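Every protein chain of the complex appears in place save one, which is left out.
All chains are identified by letter, namely A and B, in their written order; residue positions are counted from 1 within each chain.
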Amino acid sequence: MTIAPNRSTSLPARRELSNKPRLSDRVFRGVATGGGLSSLVILGLIFIFLANQGYQVLKSEGFGFITGSNWLVVQDNAGITDLAASEFGIAAMLVGTLLCATIAVIIAIPISVLCALYLTFYAPEVIKRIMVALIDLMAAFPSILFGMWGFFVLMPHAEYWARLLHKYFGWLPFFKMDVDIFERSPFVAGVVLATMIIPIITSISREIFSQTPLDRIQAAYALGSTRWAMIKAVVIPYGRSGVVGGAMLGLGRAMGETVAVYTVLNLVYQINWQVLIGAGGNMASMILLKFGEAGPTEIQALMAAGLALFILTLIVNSIANIIVSKTGSKGR
Amino acid sequence: MTAKIPEVKAKVKPTKPWAPTTRERAVDIGAILLAILGTFIAVGLSELKGKLAYAGVFLLLIISINFIQNYLRSGIAAAKDSIASTFAVAGVLVTLLPIVSILYAIFERGKTGLKFNLFTSDMKLNGPNDPLNQGGLLHALVGSGIMVTIALLISLPIGILTAIYLTEIKGLLTRPIKFLVQSMSGVPSIVAGLFILSAIVFPITKTPSGLMGGFALAILMIPTIARTSEEVLLLIPEDLREAGVALGGTQWRTISQIVVPAAKSGLITAVILGVARVAGETAPLVLVSGGGDAVNLNPAAGPMGSFPFYIWKSFTFGTPESIARAWAGIFILLLLIFALFITARLLGGDRNKK
Partner (left out) sequence: MTNSTEKETTPSSLSSVAAAAASKKKQSTGAQGVGLEARGIHAWFGDKLVLEDISLDFWSGTVTALIGPSGCGKSTFIRTLNRMHEFIPGAAMAGEVLLNGRDVYESGTDVTKIRLKVGMVFQKPNPFPSMTIADNVLAGLKLAQLKVPNKDDLLEECLLRAGLWSEVKDRLSAYGGSLSGGQQQRLCIARSLAVRPEILLMDEPCSALDPGSTLRIEETISELSSSMTIIIVTHNMQQAARVSDYTGFFLSDGGPGQLVEVGATSDIFSRPKDIRTENYVTGRFG
């Protein structure tokens, strides 16, 4: 490449483009940054304070806090809790939390995805608007409402469904039942949680589906595709990971749920993988249940359990958010 | 160029030839009727029984009828399409089912407990098991109002500042903070309660109070307000900001006097949604608010009642009277949430129209 002679000598020095904000702006930026950092501060404080409270129990139990499945408070004669003799392990509740939340997600995903597909690609405008408003409203229902509805209305039905599952699929290990009691099982809790997270997964899936690039949709239709063939070829590949992210957000919500599970699940402190047996657990509702009559040491143990729940939901939610935002920004 | 007078043509009416014809609709309705008939016959003749059997057999029949009909008319692709459509409609109906069931349950079970004295008295002298014309939820109404207001006073500035940071400042930390705000909205409500206990109640105040309830709710409210406000601020066109700066305004003046006022109704929507989100939070209030039975106007001292606590207490008490109380309480709570939602929608609709 040749260089023009008059340019070979020297380029003009770059001018500094000064963009130094005025004092008022610097103050403003500082304040806004402070506000922005608040979420970091709060999340950090939650971790620090829960860890501080739970420290002694965690230290005494060590790794057994995660792997142990006993919750035994031993008190001496003066009524002071003996930390060394007591046992605090959350394995049973961890298993229960995961079990209920997983059942909920398995039930909710197909329903939510079908619902989102219908709303995005099938529904007439009027029905779509009504349904979207209803689903938004349902997402704002307080969890105690789900708890009461689950207890009074859904539970009898869910028990009947559990019986059917047992009758026809009892040969599967996790549907095994030795006694004829189908009340307050992880399955029932899972069904209640599913109704809670269907609006969440539906609205995220709907948002992702509606971002499907129009030119691809039209290309599929122009090739003589039916609606379903178009969805399979264009929408599903585009939205798949977003739906997975939405499902994980639902999973996070289901894992952290307190009162809706408390009302419909029989809290039993044992590791139980069989979904129809009326014995299960959930970290959040266990904390609520034990909190009422807990002494100082047990409260420390509950704080440690809260810390575990906090970290667990934070991880699940973080992964979910990364997946959803990646799908959203993928664009064309 | 000479102006030509257009010749008057017969007015052509717009049509939608792609809309389903009467015949196609008749075929669809016929298929549904046939499937219903088939369902009753199948369920009647076989061992199957129960609502689930009806639903299952009906779904199976309608799918087969549509499949065969579409296959004969247009081939395999259309037949598969008809299965997908049927499932999509089924998905919506299954989603709708709990919503309708919940709303019906609230209305049906809540109406017996709806008495005027609910709004005039508290539970100072009554237990949950007392007849429904005694006692009320005035204390819960007042307590929830105070706690939500406290939560709002804390989370409104923080939430909106966060949103302003994310949309206007765009610093190095924008992405991580956006991520943290999203993560924060997933914090389980009971953890918020435990946090207030461990950070304030145990080390400092030693006793639960309304203020603590407000703090716990604030933690749950901040991410909702921040995220909704962020979306609202993103909708403000960029040229408005450039115009402000080009006129010689500082960024602070541009944002405080142009951007935020332009987004006002949207920000109010954000606040309303935040309030609706926390108004029914139960678990943290059970831990930190103390849950008194008398009207308590002082958030700093003494237990304070709230809607969710009132409902919770009545529900767990477990007698018919107390459960009727709980349903009535949730009826009123949901009416309030409903009203907040409609207000937010109306404001949001306003914004879209402009």
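Convention: contacts are C-beta pairs under 8 Å (C-beta built on N, C-alpha and C of every residue); 3 or more make two chains touch, one makes a residue touch a chain.
Quantities reported herein were computed from a predicted structural model and do not represent experimental measurements.
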* Structure fact -> The listed residue (A:120, A:211 or A:226) that touches the chain absent from the view is A:226
* Structure fact -> By the document's definition of touch, the residue of B:23, B:51 or B:206 touching the omitted chain is B:23
* **Where the unshown chain meets chain B, residue by residue** => 1, 9, 12-18, 21, 23-24, 73-78, 80
* **chain A residues that touch the omitted chain in the full complex** => 125, 213, 215-216, 218-226, 229-230, 233-234, 237-238
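Definition applied: only the chains that are shown with their structure count from here on.
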* Asked: Taking each chain's centre as its mean C-alpha position, how far apart are chain A and chain B in Å?
  -> 17
* State the interface residues of chain A toward chain B in the complex, per the touch definition above. => 21-22, 24-25, 27-29, 31-40, 42-43, 45-46, 49-50, 52-53, 110-115, 117-119, 121-123, 131, 133-138, 140-149, 152-154, 160-161, 164, 195, 198-199, 202, 225-229, 231, 249, 252-253, 255-259, 263, 284, 287-288, 291, 302-303, 306, 309-310, 313-314, 316-318, 320-322, 325
* **Residue numbers on chain B that touch chain A, as the complex places them** => 50, 52, 77-78, 80-81, 83-85, 87-92, 94-96, 98-99, 101-102, 105-106, 109, 157-158, 160-162, 164-166, 168-169, 171, 173-174, 176-177, 179-192, 194-195, 197-199, 202, 219, 222-223, 226, 250-253, 255, 273, 276-277, 279-283, 286-287, 308, 311-312, 315, 323, 326-327, 330, 333-334, 337-338, 341, 345
